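With one protein chain withheld, the remaining protein chains of the complex are depicted in position.
This part shows chain A:
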Amino acid sequence: MKESTLKKKRKRLIFRTSLLAVMVGLLVFAIVSTLKDDKAVIAKGEQAPNFQLEKFGSEGETIELKDLEGKGVMLNFWATYCGPCKDEMPYMEKLYPKYKEKGVEILAVNLDTTELVVKRFIDRYDLTFPVLQDKGGQVMDLYNIGPIPTTLFINADGEIVEQVTGPLTLSKLEGYLQQITPEE
């Protein structure tokens, strides 16, 4: 075979391969985008995005997630009009003091719009962990929360260890909290 033909052949192979690669790339991109649109959730193993919310009943005190680095964080999305959310509140309250000592913070992000309703709720259930006010639902959108209650367990490195949709039982809750307890 002539040198020039070999060269031509190689050139052709490179051309075809790169063009196919580009098109396969576009194809994968299109399909991934379609799938992502379907069920956009923050996945396990991802870094939890930062946010800052006002604490209920604190007159303007805010909590920013990135300030809690080094601690485990349980992020619970709830609302007063959601039945199952109410059921798990006592469990959270029960385990809160014990795990707070171990370096785990429980943040309950509330999705109501009316402060009074939440205030009454907090009083009735004697909640001591911080309840945060997500009036515009921005943080809910940020975390792509669909049905509530949804709970995220974030470890000391800010990584999402577990995402649970639906109510938690006491033993399950304790199990997840142990997972995100920072090591001594």
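Everything below uses one rule, namely that a residue touches a chain if its C-beta (ideal position, glycine included) is under 8 Å from a C-beta of that chain, and two chains touch if they have at least 3 such contacts; residues count from 1.
The rule is short, and it goes like this: contacts and distances are computed from a predicted model.
*Asks:* Since a chain is absent, check the UniProt entry for it and pick the matching name: "Multicomponent Na+:H+ antiporter subunit B", "Cytochrome C biogenesis protein", "ABC-type sugar transport system permease subunit" or "RNA polymerase subunit sigma-24".
*Replies:* "Cytochrome C biogenesis protein"
*Asks:* Identify the residues of chain A touching the omitted chain, counting contacts across the whole complex.
*Replies:* Touch with the absent chain occurs at residues 1, 5, 8-9, 12-13, 16-17, 19-20, 23, 26-27, 29-31, 33-35, 37-38, 49-54, 62, 64, 79-81, 83, 111-117, 119-120, 132, 134, 136, 138-139, 141-142.
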